[in-house]
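A protein chain is absent from this complex, but the other protein chains hold their places.
For clarity, chains are labelled A, B and C in written order, and residue numbers in each chain start from 1.
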């Protein structure tokens, strides 16, 4: 609409054509509401199969903030809080949605958007060894995003270590997978969705940023968290009347490997874009291989690029350089990516 | 899917074809997110025009419970509550979403789903004349649904009287218009959308049940309520990443009178269905002329009907009779309605 | 101070002399804070002994509203609510303190301030049989006050039946005993504190209205509710820095039967006052035998009485009669009671 080619985020377009086609094909069918229709059941079954676990509870919500606040408030009692990287989305970018339901977000220092098992272990001991522990919020859940807000991912070893400490210390491990597809498609990834389902108590599979119009699929393995979950969805305004819209979209995404295929497309283009930045010698805020690239450019180059391209301003690095974010996605066109890499060459 | 023809609610199908076409036509366009795109602006402008007021703030949210909790929590300070009919949706059908944000719902008795200006006036005096008024929740908002949960509507006189008492007593008047189109199309309606915008401090125009896949358009006239409203949308999980999906749908609904046209279709079929019930001599739980019909049938007749038709069980009336709800909607097909009225004749 | 003799409530004076003496005697002793001092331990031990159960958790809080909101929010998850008589203190007289922590109060009809096991059973079935049960708040706790806000008490049979249904249906039973002493001292009482400890999951023993300057002793028998309770006390602002002030007062009240003795004094005077009302033929709002008397008088008589005596206006009964509340307490002087009964005779 702006005339520019947008790389600022991964939600600038609508839905993948196969997703949209399912909505069109079923539009005038009659189904019951609130997620109790056959399309939601079918999508849930496919997700359970992909995770290799018949016992998982699967629910479909509309967006990421809604999912985070619903999962966290469903899990915690009123005196409990959630540990996360201080850069975590719930801590800095959701207008206090978690606090609005009464829970403190307990930020941990992080340079790359990730937290470690050692930090969680230390947080546990810091709490229980405090003489006045009852005067402080009890940590009970660990929230991680994967990829993180900085585009980094957890290795299988790292996630296994986090999972272990959480189980030892009685913490729930919750993974925000708003961009999960892009983590799983990253060249340096060694995790499967089945691993994640096994290592986390609850996680979600992002649809909004990976091919759907909207929608996040919550997958719960811990029985304590399964109980009464639909009450929480309703209470938090997340129970879509025409719930089948969510089921249909995830059913399409989990048919014939579409979710993996379109995530791989985004990653492939991101790698090309990284190569173009590398060729210019631009440094990165944090190195990573998912669909978000945080790169540092001279302001003059950014001014030039901004005539034709949209990107996301992140932070000032020094008097003449800034960090910005470029995103590819399932929807990014090869020709648009080429226009950008060409423009980079010309700088 | 069930093989039955469903009349149980007005959200059994997808979206009106003209709405869906807009989504398809724009699917791969790139726009900015979070409702700051041109389609949301265009839809807001059309709604302002329909309301005859350039100063109205218009925001688009996903669903009804979400909209109710967002508007109410945005308006109230922590010691304040909201008056409504004890049958009000917020009081009985939203899993305590309003209380979850800290506000008491103050139910008033009602036989037909409506409350009166006199009840609101009495609630005001009951509060301020209470010696211990500070020991009770301060009423600050009046919530009405229009049509109500029982399908009844407010007349212009009734709404004017409510508006007057609210302004005199410092209460915000909030109308839940999840089915607003069906109220405006009712044969006994004498209110325009412009009247509603003038008489209420905030109301919303339901899309989910009137032709959209999902979506509610919040219209705010009171300047106090306009301030900072987008923070509340975000905090409550209602800020859709691809916000244009909402703008596009409302733009379609408010183009060439589509919203009125499809609501009128539903009402026309509801009138035919009422005539069929009248012909059988079935009484109504509450008489009304919108798209929901609460009718009392012998259980034997209901058993018979339920073989082919879906409807919504409401309540037991006596040992052999029950009240049930039949809904028509923008999506109801003439042929399906005829199948139902034929079946009624055969009972 | 007003020159009138006050009968309007049971908190017009300070503390019983034996309670005050304990505070004076220990004033300059040094102890640790926050309720972890020896006086709190001693008082808790005496309460456990009185209840005949070594496993009870006992905590001391400052006031009734604080105790109600702390117990209820500690017990409930966010989608759960608390059933009570619509006249219950938490529903009408605590400025929405329970809702402020996110929980809906689910009022049940009551003429005398009490609710029945049958009502609780019906509420259970009404919830689970609702097709949309997840759209409604899940009842999880039953709150009763004893004596009730109308001065009535539960019999052992009634409390046993409530306890039974709560255990069968998975509800916590919580008794607000802000005036518990006066219930136990009532002529028609057949419950002991041990019975109450056995039948309820949690209850409290009111000090504020029964001889202490302030303070409520929470007694928890259900292990689920014991866990982490001190976090909730702190979070709700109820953890008194000089916690020993609470321990000392309850220690005094539970030494040599003081609590029972002073409650019996109040009841004895209430019975005399009731006899005086009976002699005049005044009817009661609700008949009862605790320290609160809700009696209906001609307005002219009330005007006359109000010249010398303070009482609490309750409600208008008809054009010339009103219901008012007279309270006796541990502090009521025989001579003041006599002045009132003499004045009644003269009317």
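The rule is simple: a contact is a pair of C-beta atoms (placed from the backbone, for glycine too) under 8 Å apart; a residue touches a chain by one contact, two chains touch by 3 or more.
Not measured: the values here are computed from a predicted model.
Participant: Just to confirm, in the complete assembly, which displayed chains does the hidden chain contact?
Facilitator: A, B, C
Participant: Identify the residue among C:100, C:185 or C:324 that touches the chain left out of the display.
Facilitator: Hidden-chain contact among the options goes to C:100.
Participant: Which of these touches the unseen chain: B:156, B:230, B:272 or B:321?
Facilitator: Spelled out, the listed residue whose C-beta touches the missing chain is B:230.
Participant: With the missing chain put back, which residues of subunit B would touch it? List them for me.
Facilitator: Listed in rising order, the touching residues are 73-74, 77-79, 101-102, 134-135, 138, 228, 230-235, 239.
Participant: List the subunit C residues touching the unshown chain?
Facilitator: Considering the whole complex, subunit C reaches the absent chain at 1-2, 5-6, 8-9, 11-15, 17, 20, 23-24, 26-33, 37-38, 62-67, 69-70, 94-97, 100-101, 208-209, 213-214, 231-232, 234-242, 245, 310, 331.
Participant: Go through subunit A and note every residue touching the omitted chain.
Facilitator: Output for subunit A: 78-79, 81, 92-96, 99-105, 131-132, 134-137, 313.
Definition applied: only the chains that are shown with their structure count from here on.
Participant: Considering only which chains touch which, how would you classify the arrangement: line, ring, star, complete or other?
Facilitator: complete
Participant: Would you identify the chain whose C-alpha centroid lies closest to the centroid of all protein C-alpha atoms displayed?
Facilitator: Minimum centroid-to-centroid distance belongs to B.
Participant: Just how far, in Å, is the C-alpha centre of subunit C from the one of subunit A?
Facilitator: Inter-chain centre distance comes to 50 Å.
Participant: Take the average of all CA coordinates in subunit B, do the same for subunit C, and state the distance between these two points in whole angstrom.
Facilitator: Centres of subunit B and subunit C (C-alpha means) sit 42 Å apart.
Participant: Could you tell me which residues belong to subunit A and also touch two or more other chains?
Facilitator: If we look for residues of subunit A contacting two or more partner chains, we find 101, 231-232, 234-235, 239.
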